[in-house]
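In this view, the complex is presented without one of its protein chains, the others remaining in place.
Chain lettering (A and B) follows the sequence in which the chains are written, and residue indices restart at 1 in each chain.
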Amino acid sequence: MRTLLVALALVLSACSAGQDGPTTITFWDNNGGPGRTPIYQELIKRFEAANPDIKVEYVGIPSSSVQQKYDTAIAGGSTPDVGGVTTSYLAHLVGQDALEPADDRVEGGPLKGKLLSGLLETVRQTAPDGKLYAVPASGNLDVIWYRSDRFAEARISEPSTWDDLVKAATQLTKPAENQYGFTIRGGAGSVFQLLSEAYSYSGIEKFYDGGKSTVSDPRNAELVRKVAELYKKATPEADVNNSYTQMVAQFTGGTVAMMHHNLGSTADVMKALGPERVSAMPLPKGPSGKRTVVPNPTDGFAVFKGSKNRDAAWKFVEFLTSAESNGYWNEKVGQIPANTDVRGAEWIQKNPAVKMALGVLEDPATVIVPAPVYLPEYSSITKTDTEPLYQKVLLGQMSAQEFLDQLAAKLTTAQQEWEKRK
Amino acid sequence: MRTRTWAPYALIAPTLLLMAVFLVYPIASVGWFSLRQHTVTQPWKNGFIGFENFRRMLFDDPLFWQSLVFSAKWVFVEVGLQLVLGLILALIVNETFIGRAVARSLVFSPWAVSGVLTTGIWILLYNPSTGVFQQLAQWGIGDPGTSVLGDPATVFPATVVTELWRGVPFFAILLLADLQTIPNDLYEAASVDGAGRWRRFISVTLPHLRDAIVLSTLLRAVWEFNNVDLIYTLTGGGPANQTTTLPLYVARKAVDSHDFGYGSALTMAGFVILLFFSILYLRLSKFGSRA
């Protein structure tokens, strides 16, 4: 058996060694599937036409397993040349010393000065050394999708504050008809969304104040309480275990009138309900009247250190983030293009959600409150440790303040440790 | 039976080889990592820490105990129900009736469905806006918006039912195959002795199936203990950790949180428990001791 394996290994390696023609680079799409694969295939076709000496091998990774796939590949030393990454797990890849910094390539190449500074900043923040480990390609924003038709029918205007939203949610709830005003994300990914809700309400401008997490601020707790009080009163009972999947299904299925998600669900929402029945608005404001935004993870491309064809890999990344490709890609998926040359594109004018999101991000009055995704423990704290606690809050087994206190304590400890290492 | 000593070893050689190459080292590596602090995202902290992970697990981690208790409940309920229903099902489709072939392939078919798909289907089925309870509510049965996965009172039975859907055929297939090896003359002899259907089931069928039942329950128990995918996708272990099994907790720690050392320690705990359980079970059931 062992000799068989060795023999097999020889045969296989002999096969892969004999490539004399064009350079081949592999590209892993971190969210492979029917929505995005064809877009990349088109872009790769264009790239290969322009660069006949480079072949790109596309591999679509299902998004639910992408972190595990990267972890395994890194540990086994079989990383791709280029990989799609988002800032929500970029820190893990950087921590494993898997990625090549992009600073010099961006500064010395055609992308210099072309990328949205806010997104560059978000990416830089994920690394302890402040370097750019991924070239941002698109930004996302938390939005409230709402049923404009039901709002019009009930003569309610678009809520601009959380209190308005709570009122509207209650008004639009008709349990007998299985209609609810709002839906809460109580399952996977809950705390991430909850934090952006809390900061949009409290108007607190920093995640840390003097090294201590501001998460447990009573103003944040107030919002958590308000949302939790909607549970079962103005939301379906199922919400306590909702991941985005169930949330979106409830919204597109017509059960709920408002849903907090992000631009990523544009295609689904529009396909199911159409622009005449659904609109997007930014997260409402709180009593302070300030617009504070916790940025959603930024999507981008990273070149892996293990790549043997880094020049070709960077060429591909530059191509993907060029104005033309970046515009094409973001138009198709409905997200915010990172390349500033795309800003004037016609399609943005025709996509109210993206236009609205750009408006929020460009508004000088908007304060960006970046979450500390650079902490190696960040996802473990906000997911494994505290998502079950938030469910306790929803089920009335824990108070909002107690929940945030626990979360804040963990975030503070992690931050202190991080400062020490920095 | 008289044996020449090399024969059995030659017969198990391929299996031993595969196990040696592909299973021994990975299992040993989990054991090794359980003695280490190992977080891939914080490599500077990594190192040998002896039994610290186990100390933390046993004394500082209530979730370990909670998940263990839930695992036991899950395995017991799931395997018990699968066995009983599977046996009934096997006996039913073992009878002669019109359309038996069709009925058989239909009731066995969920076994052929993958984990990803099973949860996908049941998420659709349980979904309060597009699922079966919404449909029932439209017909006036139950309340609209009923969410069996969202209600702490129903989340456990709902998850159990989902796994039953796929698991019962496992037992049914195995037991049906085993039923075929019961010699007819045993039944005939029992009938001649005046034994009724129930007596024949107790005195002929069950004893014959004993080894198969012992084996399949054991294998299934081990399998259900380590079954992560279904609960993970269906409930994520929630609400509020109510449905978190030990392996699910391992996945959250080792895969999601990258705390591989601690995840390995939890895995080793599961390993030891299963080993102990298996030995005890085989002893108590006197497996293989039948004449």
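The rule is simple: a contact is a pair of C-beta atoms (placed from the backbone, for glycine too) under 8 Å apart; a residue touches a chain by one contact, two chains touch by 3 or more.
By definition in this document, contacts and distances are computed from a predicted model.
The listed options are "Carbohydrate ABC transporter membrane protein 2 (CUT1 family)", "Ethanolamine ammonia-lyase large subunit", "Branched-chain amino acid transport system / permease component" or "Glycine--tRNA ligase beta subunit", and the UniProt record of the chain not shown names that protein "Carbohydrate ABC transporter membrane protein 2 (CUT1 family)". Across A:Gly264, A:Pro284, A:Gly300 or A:Pro388, the single residue that touches the chain missing here is A:Gly264. Contacts to the hidden chain, counted on subunit B, fall at residues 1, 3, 5, 7-9, 11-12, 14-16, 18-19, 21-23, 25-27, 29-30, 85, 88-89, 91-97, 101-117, 120-122, 124-125, 130-132, 135, 165, 170, 173-174, 176-185, 187-188, 191, 194, 196-198, 200-201, 205, 208, 211-212, 215-216, 218-219, 222-223, 226, 228-229, 247, 250-251, 254-255, 263-264, 267, 270-271, 274-275, 278-279, 282, 288. Taking the complete complex into account, residues 5-6, 8-13, 26, 28, 30-38, 57-65, 68-69, 71-73, 75-78, 80, 86, 244-245, 248-249, 252-254, 261-262, 264-265, 267-268, 271-273 of subunit A touch the chain not shown.
Everything below uses one rule, namely that only the chains that are shown with their structure count from here on.
Mean C-alpha positions place subunit A and subunit B at a centre distance of 35 Å.
For subunit B in complex with subunit A, the residues that touch the partner chain are 14, 17-18, 21, 39-44, 123, 127-130, 134, 137, 144-147, 149-152, 155, 235-241, 244, 252-253, 255-259. Contact residues of subunit A toward subunit B in the complex are 1-2, 5, 67-68, 71, 74-75, 91-92, 95-97, 175-178, 180, 186-188, 236-243, 245-246, 249-250, 253-255, 376-377, 379-380, 383-384, 387-389, 391-392, 394-395, 397, 421.
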